[in-house]
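Heads up, one of the protein chains got dropped from this complex, but the rest are sitting where they should.
And then chain A:
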Amino acid sequence: MNKPLRRIAIFCGLLVLALLLRDNYIQYVQADSLRTDTLNRRVAIERYATPRGDIIVDGNPITGAIKSTKNGINDFEYKRTYKDGAMWAPVTGYASQAFGATQLESIDDGILTGNDDRLFFRNTLDMITGKKKQGGNVVTTLNAAAQKAAYQGLLSRGKGAVAAIDPKTGAILALASTPSYDPSTFAGNSTSVDGKAWTKLQKKNNPDDPTLNRALRETYPPGSTFKVVTAAAALENGLYKSADENTNSPLPYTLPDTKTELKNEGSIPCKDASMRIALRYSCNTVFGKIGADLGKDKMLSEAEKFGFNAEQFTPVRSNASVFPKSMDRPQTALSSIGQFETAATPLQMAMVASAVANDGTLMKPYMVDKLQAPSLDVISQTEPQKMSQPLSQSNAQILQSMMETVVKEGTGTKAQIPGVTVGGKTGTAQHGVANSEKPYAWFISYAKLPDGSSPVAVAVVVEDGSANRDDITGGGLAAPIARSVMKAVIDSKK
């Protein structure tokens, strides 16, 4: 009986070997994917096990952490807190024990919790020296004064969004959205408090959709502000060589291949106007004709150079702005004045203004300046990056002079700042079926200091449901907000 016994011994050895192999598979090969599986509750437990690192603006944290209240069983130890949460929500996103994390809180979760691989060496050292694991910090590019100006300005106008960029680097200076929400209200894990606050904020319970980040995630018809892109396309494609060349535009202007007349707002001097005049008075007829003359391919190519039809990662993702890819000639004309299917995020329009202000060079927008280890050592530093060159330097300067005319003596006079050159463009975007809904008021602009440097470009959109329909104009509602944001940036530089 000894031969089969030896074989059974081998068989039992093989059973154990099979278990050992399987164990190596799940605890070594698959370990990382199992450990980081977001459904694995340990991920959330870990996220809240130590006080999270902070998100920092201008050297001051806009976040914090407190010990969770221990009513009942809560395996999450620390809770996130926010200072001026509603104002900063479009930047921070939220980190909620019950509802997960979004935006910066989610993207840089590893740094904030201290679990990032780049902190591995320090963590190991801390483990040996017996120090408790700490989270690192996320230092943003935002400007507190500009953010405050943007948020306060929007609050007085109801719904809307602001995006402000430093044209030279692409650094985001302000990113506001109203109505907003305070992420502190649902940062915890209690059904009675946090759950209720969360439910109240959901779109189905709150038609204003306060958790929507309008600056990045909402696309609006850009209206006349898009004429800046059309003007850039005209200059770049050599349709006109200067701002003051006669465009030979008829009035009235009939959309090509149709009998539909494209109308201007009021009686403005658009017949045979130069581009400077057309931009100053916001002539639909002139820019509609330019778009139709250039054709959809040239318009599309210029729009995409400005960043249309692509998501931006700041690193928080923005929705892709839209310039339609297939359209006929009348639709091209309408798209060129920011109507038809053209749609843009506030960030996109701020990028348009910033490219013009930065002599034609578009910088990649970003909001994280650097990531810090708990010891405040820099783990990674964002270097400004060129994204594209929608305009040559000379054409950009022509466009700047046109936009400066708009603010000096056109529709954007409310954005003027004494001692500072401001260039801008207003927009009043019709939308809804047969343009029945209240239009969106747009304003995009940049400021230029006497030394020729341009510290800020901004885009403002206001969806003001309460204003009198005829009063809704970019110049009236949006320009003052843009002005105060630009002024805040300039004042903070002094």
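Here, contacts are C-beta pairs under 8 Å (C-beta built on N, C-alpha and C of every residue); 3 or more make two chains touch, one makes a residue touch a chain; residues count from 1.
Please note the rule applied: contacts and distances are computed from a predicted model.
Within the choices "Nitrite/sulfite reductase", "Cell division protein FtsW", "SUF system NifU family Fe-S cluster assembly protein" or "Branched-chain amino acid ABC transporter permease", the name that UniProt assigns to the complex's undisplayed chain is "Cell division protein FtsW".
When the missing chain is restored to the complex, the residue among A:D37, A:D244 or A:E311 that touches it is A:D37. Only one of A:I8, A:I66, A:L125 or A:V378 touches the absent chain when the whole complex is considered: A:I8. Although one chain is not displayed, its contacts with chain A can still be listed: residues 1-9, 11-13, 15-16, 18-20, 22-24, 26-28, 30-35, 37, 39-42, 45, 72-73, 75.
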